[in-house]
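Removed: one protein chain of the complex. Kept in place: all other protein chains.
Then we have chain A:
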Amino acid sequence: MRGLRRIAARGHSPARLMGGTLVGLVVLMAILGPLLVEGSPTRQDLSAVLDPPSADALLGRDHLGRSVLVRLVHAARLSVSLGAATVVAAAVPGILLGLLAAWAGGWTDRVLSGLGDAVLALPGLLLVLLVVALAPGAFWPLFLGLSLAMWVEWFRVTRAASGALLASPAVEAARLLGFGPWHVLRRHVLPEMAPLFGTLAAFGFAGAVLAVGALGFIGIGLRPPTAEWGLMMVELLPHYDEAPLAMLAPALCLFALVLGLQLLAGRDPR
């Protein structure tokens, strides 16, 4: 009942509704696209280079004769799964360490906060580049680097918010009644922080997807022939006059996903 009411309350915000629709469409494309659209994203057909849209390739073909639509949906799968994995990998240690720092205080807090500050002193993308340099073009360093850059945000937000919650009269009363840490977390800390986590997840997701695209675009992320939106854009940039759709399609997908996530994260109706 309460869940229903919450959804209804969110439905009243047109921005959230639009954000949810955009993200939903891209995620749907990532999950179902590769199943519905036949073909390999790397299969070349040099006789059909830069072909306009046809029944065979609904969004036309790129400079190596690969179907843009097939590449688009595979790239969506890559971006969405990388974004989700990064958010999880950043959130789990960030939240746990943030709670630990807020709960323990003292030296634990000082050491963890110092570590967080040290990571923050490096620009996020630089950190990603450093890790990517270990194994250029592979998937895992990208994911690891992004998580390493992003956990600090989760850590700091969790530490600050849970610190205030742990100092509240509600927690004091619960402790006086004899409730343990698990109860305090489950009833007082996590439910209050859930909206905050939602916002962080959406922003983090958008940040990760953009970063992957940007790294692909400047040529240090994933390597061709991987189907990735940033790579697709940069590959087709020289052919923009002949096949504008082939470059615009990945750009629009990236735009839709990031805009949708920002709209979802942006405004809390409360």
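Definition applied: a contact is a pair of C-beta atoms (placed from the backbone, for glycine too) under 8 Å apart; a residue touches a chain by one contact, two chains touch by 3 or more; residues count from 1.
In this section, contacts and distances are computed from a predicted model.
Missing chain, UniProt protein name: "ABC transporter ATP-binding protein", from among "Ferredoxin-NADP reductase", "ABC transporter ATP-binding protein", "3-isopropylmalate dehydratase large subunit" or "Circularly permuted ATP-grasp type 2 domain-containing protein". When the missing chain is restored to the complex, the residue among A:A15, A:V92, A:A118 or A:A173 that touches it is A:A173. Across A:G24, A:P123, A:P191 or A:P244, the residue that sits in touch with the chain not pictured is A:P191. Contact between chain A and the absent chain runs through residues 168-170, 172-173, 176-179, 183, 187-188, 191-192.
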